[in-house]
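Shown here: the complex without one of its protein chains, the others still in place.
We call the chains A and B, going by the order they appear; numbering starts again at 1 in every chain.
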Amino acid sequence: MKTRKINSNTMLLLITIALFFVMYIAGCAIYASKGFAHLQTFLNILINNAGLLCVACGMTCVMLTGGIDISVGALIAMDCMLLAVGMERWGMNSMVLCVLVLAVGVVFGLVQGFCVGYLEIQPFIVTMAGMFFARGMTAVICTDQVSISANEFFVKLANMKIEIPFGAYTNSKGVLQVPFIRITVVIALVVLIAVFLMLRFTKFGRSLYAVGGNEQSATMMGLDVKKTKLKAYVLSSFLCSIGGICFCLNTMSGSVRQALGLEMDAIASAVIGGTLLTGGVGNVIGSFFGVLINGTISTLVKTHGKLLSSWSNIAVAALLCFFIVLQSIFAKLKDNKK
Amino acid sequence: MNKLKKITGKPLFLPIFCMLLVMAVNIVYDVSSGNFAFNFFTISVRNGVLYGRLIDILNRGSEVTILAIGMTLVVSASAGTDISVGSVMSLAASFCCMLLAGYGVSAANDLAVPLIVGVLGAILMGCICGAFNGFLVAYLNVQPMVATLILFSAARAIGLLLCNNLIVYVRNESFQFFGGYLGFLPTPIVIAAVCIAIVGILLKKTALGLYIQSVGINKRASRIAGLNSARIIFLCYLVCGLAAGIAGLVASSRISSADSNNIGLNYELDAILAVALGGNSLGGGKFNLAGSIIGAYTIQAISITLYALGVSTEQAPVYKAIIVILIVTIQAPPFKAWIKRMNAKRALEKGGAAA
Partner (left out) sequence: MDQNVVLTMRGITMTFPGVKALDHVDFTLRSGEIHALMGENGAGKSTLIKCLTGINAFEAGEIHVAGIQGPVVNHSTLDAQKKGISTVYQEVNLCPNLSVAENLFIGREPKTRLGTIDWKEMNRRSQKIMTDLDMNIDVTQNLEEYSLALQQMIAIARAVDMDCKVLILDEPTSSLDDNEVAKLFRLMKQLKEKGVGIVFVTHFLEQVYAVCDRITVLRNGQLVGEYPIAELPRVKLVAAMMGKDFDDLAAIKSEEAPAFSDEDLLIDAQGMSHKGTIKPFNLQIHKGEVVGLTGLLGSGRSELARVIYGADRNQTGTLKVKGQEVKINAPIDAMNLGMGLLPDDRKAEGIIGDLSVRENIILALQAKRGMFRLLPMKEQVEIADKYIEMLQIKTASRETLIRQLSGGNQQKVILGRWLATDPDFLILDEPTRGIDIGTKTEIQKLVLKLAGEGKSLIFISSEIEEMLRTCSKMAVLRDGVKVGEITEELSQETVMKAIAGGGSDE
């Protein structure tokens, strides 16, 4: 086995993983009395961020091509609203609705991808318009907050506990607590593994890297850059819709203000996980850790109890800023080396 | 054909055309709903102040107009947009109200500090945010929209912190002035006019406009010709932040409170749309401030028309997003090339038919 040299990119990823463990262990030490150290706390982070993980996977793919997709938060709101209103007001079958939501995601991605890939409009402008469109459409579907309670199957699915055979403990009242996860975590982990394999082992996956690495070279080497970009945005919106379903299973409601600022969390997760804003470098394992860091921060803020929830937003933004500056410095160092 | 081209080629064609279109829609709407056909244009005096839909547009459009000024400069110099303006507005408003009411107070009738401190605080907060964005873009070479994304989501959260998670009310007449009336004119109109005048004079009397356009068109050549490209880009973001601060002040004065979650919501879209509608390319370079300003008022006219047609505030972005995509599509080089090819083909077919 040859030893791999540590370059600046793996360096970023290592910093992230170390950061997560430091943060988590610090959390365990400080909030041991509040049960932070139990396995369930970690599983809760996964449960709460299952939707975000799906979105972050899609975001990573788009960012690999050097693009960005800020429509994801709004798209999730639209998905949730569609699911909620569909089940509660129109009495539709939940499975049919899920398929419909996924189809909406694909169409949404097709339009955005066409604008970015074939019309060569800046991804930011396109997806910003997409963001406002989706948020507005959510309000067009319904302006109230709609809770899901009537659809038995969906409620059952949301409440399903998948128990983990180890890590059980007895709480202070002497009741045995068995750690569990929810169906959303399974979905998110399947998405994570699927995207990981896709990026590593398919031609499309590698094309994403090539396009982000050097668009001109990719064209010269015979790749269809426009089509690759189109597919990336379709994938992002599709995964985002899966994330939307997970999100809905968690919150069991739809509202216009749902998932506000989620795009920021997804982008931050990817960037913290070592995906370069300039494209071409990164993978979903990094983004997974990015999501975990994100989740740990909000859990820490919640566990503290007295801090306002906006602190977690600010912490994530600060972290994003820190990593952006770090990337910029690494890029400058690389330039100087040449 | 040629005449048409001449007219459509004029720099202010797009914004004025859209404005006329909106007016036409209004007339049709008024006629169809049985109102006086020129209801839209009627201005009357009630309770000693001006009244009418046009005045309403000028008044409500003040914030977007102020933002559009800053946004125009940012787009021109850096070929990117500042998507944090709406959030910065909110932060500036929160900071201002927090200063005026005192920290942790949810409603105040008397000012805790002199009004001027609050006003300057709002403006200063805007400038700090602008400087932060500008530093990232100009000196660290971060893509403009990624850099401004940070404040896009963080500024509101910081605002909430400053206000202790409350909606802070400042029910004081002197503070309400900025969203109220100056004589018979709504104050926001006057503030917007002053902002336009100041920037207009700056562009006219200094070389700022030349510098910004030059940097936006060709950064490297501008450097060789002796311009400090980074400083100019930084300055544009600073001005944009300043504009957001002023807009935030006006917006919060209007509702006598700092509602962190709602002030400036979706304003970034309106401001960017105003720039695009003003005939400015979002790819940077040449800009036309007058276009952006007409664009901003047109956006407001569109919003008000949409509301009149029964579309809610939350639904309006759907239509605006579609307009944005249409405009950038028309501006996109591949689309232009396609149109050219289609025209050439048609000409060829015509020629073939004639021969």
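By definition in this document, contacts are C-beta pairs under 8 Å (C-beta built on N, C-alpha and C of every residue); 3 or more make two chains touch, one makes a residue touch a chain.
Small disclaimer: the values here were computed from a predicted structure and weren't measured.
> From the listed residues A:R206, A:R257 or A:K302, report the one that touches the chain absent from this view.
Once the missing chain is taken into account, the touching residue is A:R206.
> I need the residue numbers on subunit B that touch the omitted chain, in ascending order.
Touching the chain left out of view, subunit B contributes residues 205-208, 210-211, 213-214, 217-218, 220-228, 285-286.
> On subunit A, where is the contact patch with the chain that was removed from view?
Missing-chain contacts on subunit A: residues 2, 4-5, 7, 197, 200-203, 206-207, 209-210, 212-214, 216-218, 220-223, 280-281, 338.
Criterion: only the chains that are shown with their structure count from here on.
> Rounded to a whole Å, what is the gap between the Cα centroids of subunit A and subunit B?
Inter-chain centre distance comes to 31 Å.
> Enumerate the contact residues on subunit B facing subunit A in the complex.
80-81, 83, 136, 140-143, 145-147, 149-154, 156-158, 160-161, 164-165, 266, 268-269, 272, 282-283, 312, 314-322, 324-325, 328-329, 332-335
> Can you list the residues on subunit A that touch subunit B in the complex?
68, 70, 115, 118-122, 124-126, 128-133, 135-140, 143, 256, 261, 264, 267, 277, 308, 310-311, 313-314, 316-318, 320-321, 324-325, 328, 331
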